[in-house]
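Missing here is one protein chain; the remaining ones are kept as they sit in the complex.
Order of writing sets the labels: A, B and C. Residues in every chain begin at 1.
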C-alpha cells in the first residue's frame, strides 16, 4: 500500500476550508506533497487537489472530510495508479499511433484496454501493440444502434475515460451522459473558427496564419465542452492545403497527449462549461 | 539617388515570367538583392517582390516590364523610404503608445503624420511626441458625417496607410473603398471565435486557454479582411477577466507592430480574401 | 485600510505547516483569496505565498506565525501597493521606453522614482514622462567611485527594486550585496550560449534559429543569477545581424515586463541559484 493518493475536492467556498482540510490530514499524520486550490469567483466554488504520500483509509478519511465540508461537496480520494481508457477512432492515425507508442513505452499513465473504430483501417497498426481492435461500422444501421454497439463494448471494459482520438461521429446525449465528464476529444481550431464541413479548406482559403488544436471534455456535441488545453502552430501563404492538414495533425496529437496527461493525473476539474487545470 | 527600390508584380502566371523579369533587370545592370515570388495555384496568380540596389528609372522600367507581362499586370516600383501613416484610435492606449515610441526612436519604417481619435483621452500622450492629435467625436452626428470629417482630415495628410490602432467604430464601405487595401486593423482572436459584444467576457466564461490577436487589411467590416499575421498568448484558469484583457493587449500590440513592419516594407500582397506575405 | 496583503513564508519544511498557517488565519477571520505553496525536495525548503483580503495587524500576525514556524523562517507581510523602483540604463531605449509607458498608463504595479544612466542619450525621452534622469558617467573615474555615486543616488530614493533596463556595466559584489535579491536584469540568450563580446554577431555567424531573453535576479555578475522568466523568438537564415538584434530587443522588453510584474506582485522567491515563481 505504498502508493500515493490524490484527494480532489469541489464544493461551495467558505472561510476555513483549507485550514480544515489540512488540519485533518495533519492529525492523521498524512504528508501533503503538493496542494493546489482555487476559488472561482463567478460561481463561489472551491476546488482543491492534494497529493498525499503513502497509505490511507479512503472511506474513513472521506467521512471525516465531509463532516466540515459543505453539504453537496464532491470528494474523490484516488489511488495513483494507471487509469483504464478505451480509444475511439475513425480513419486518421496520428493521435492513435501517438497514444499506442506512449503506452508501449510506459509513459502514458494509462492502460489502453481497447480501440474501437468505425473503419477497419487502423486495425493492423493497433494489433502490432497487442491491443484489441473492435470494428463497429456505422453503415447500414441507425445512429442509436451504432452507439448501442459501442456502449455494449465499453460496458465490458469499464474504462475510466474514453478518448476520441479523431473519432468523426457526433455522439448523442445518451452516450455523453453515460460517461459524463469522462470523454476527451481533440479537434483543430482556427482563428476565426470555421463552421461546417471542410474547415481546413475554409481556413486555407481564408489565409489563416495559425492552426490550432483544442482538447476538451465532451458534454454535448463533438466540438464543444470544457477546454482542457490548446496549442497553435504557424502556417505561411505557401503552405498548401495538405501542409495545413499535416500541421494540424502535428498539433492535434501534441495537444491530445498533453490533455490526457492532465486528465489521467486527476488535474482537471469541470465547472460549468470551463475547466480548472492544476498543472 | 542611392536609395533602394522594391519592385512588386502581381499578374496571371505564365511560363518564363521570372526569366523575363530578371533578364530585363540584368540587361539594365540592376543588382537584385532579394527576390521572392509565389504562384497561387487556386487563382493562377503570380506574385513577386524584388529589392533592387541603387538608382533606377521607374517609369521606363515599368514600361519595359509591361511589354512582356500579361495585360492586366499590377506593377509597383517603390523607392525605399519611410511611408506616411495616420493612426485612428478610440480609448485604448497600448497600440498607439507602442507605435509612437517606435517612431520616436526611428524603428517604425514610417512617419506618423497624425493621430485621429473619437475621444480626447489619448491626446496628452500623443502630444508628448509632437504628433498632431485630432479629436473627431462620433457623438451627436451621423456615421456618414463622422466619417466625412475623418476623410477630410486624411485628405489633408495624404497618408500611404491608415492604421486602426484600436479604433472601435466600424467603417462604412465608402470609407474602406477610399483607402482600399491601405487600412490595417488589429483585433483579438479566440479559439473558438466569440461573436458580438464583450468577447473577452465570453472567452473568459468559456475558459479558453489561448488568447490571440489578428492584424489584417480592412476590406468590408471591422474584423474581417485578409489576415497579415497572428499570434497567441496562453492563459490559465486563474487568470481573471482583467488578466485576459491585459494579455490580449500585450499580444495585440506585438502583432500590430509585426504586421505594420511587413506592410511598410511592401511585403504584403492581397489576393481575394487572403494575403501573400514575403517575410 | 481596505487594501490586501501578501504573506510570504520561506522556511524548512515540516508536517503541518499549511494546517498551522491556514488555521491561524482562519482563527483571525482572515479570508485567504489565493494560496500557493511549494516544497523544494532538493533543499527541504517550504515556500508559500498567500493573498489576504482586507485589514490585518502585520506585526502581531507575524509573531503568531513564528510561534509554530521553524526557527529561521523568513516571513514577510506586505501591503499590496505600488513598489518603488529605480531604472539603470546605458544607451538602449527599448526596455526603458516600455517601462515608462507602462507606468504612465498605470499598468506597471510600480512607481518609477528615477532613471540613472551612464550616457545622456535617454534623458530627453525620460523627461517626457516627468521622471528625473540622473547622468552618472563612468568615464574618468574608478568603478568604485562610479558605483558609489549611483549608490548615493539610490540611497536618496530608497527603492524596493533596481531594474537594469539594459545597463551595460557589470556591478561589483559590494553593489549587489547592498540590494541583495532586489536587482533585476534582462539579457539576450542563445542556444548555445556565446561568451564574451558581440554575442549577437557570434549567434548570427553560428546561424542560430532562435533568439531568447532571460530576466533574472542579479547575485554576482551581470548575466548570472536566479532566472525569473525566459522567452524566445524565431529567426531565419535571411535575417541579418540587424534583424536579429531587433528581434532580440522585442523579446527582451517583453521578458523584462513579464518578470517585473511577477517580482512586483511578490510572486518570486529565490532559493540558491534558482527561483520559485507563483505565477
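Convention: a residue touches a chain if its C-beta (ideal position, glycine included) is under 8 Å from a C-beta of that chain, and two chains touch if they have at least 3 such contacts.
If you're wondering where the values come from, they're calculated on a predicted model, not measured in any experiment.
Enquirer: Looking at the full complex, which residue from C:53, C:210 or C:245 touches the chain that isn't shown here?
Expert: Touches the omitted chain: C:210.
Enquirer: Mind pulling the subunit A residues that touch the left-out chain?
Expert: Where subunit A meets the chain not shown: residues 34, 93-94, 97-98, 101, 104-105, 107, 125, 128-129, 238, 246, 250, 254.
Enquirer: If you put the missing chain back, which residues of subunit C would it touch?
Expert: 38, 41-42, 189-193, 205-210, 212, 214, 226-232, 236-238, 240, 273-277, 279
Enquirer: With the missing chain put back, which residues of subunit B would touch it? List them for me.
Expert: Those residues of subunit B that touch the unshown chain are 15-16, 18-20, 22-23, 25-26, 29, 31-37, 39.
Rule of thumb we're sticking to: only the chains that are shown with their structure count from here on.
Enquirer: In terms of residue numbering, is the interface formed by subunit B and subunit C classified as same (over half shared) or different (under half shared)?
Expert: Answer same: the two copies use largely identical residue numbers here.
Enquirer: Distance from the CA centroid of subunit B to that of subunit C, rounded to the nearest Å?
Expert: Centres of subunit B and subunit C (C-alpha means) sit 36 Å apart.
Enquirer: Taking each chain's centre as its mean C-alpha position, how far apart are subunit A and subunit B in Å?
Expert: Those two chain centres are 40 Å apart.
Enquirer: For subunit A, give me the residues that contact two or more of the other chains.
Expert: none
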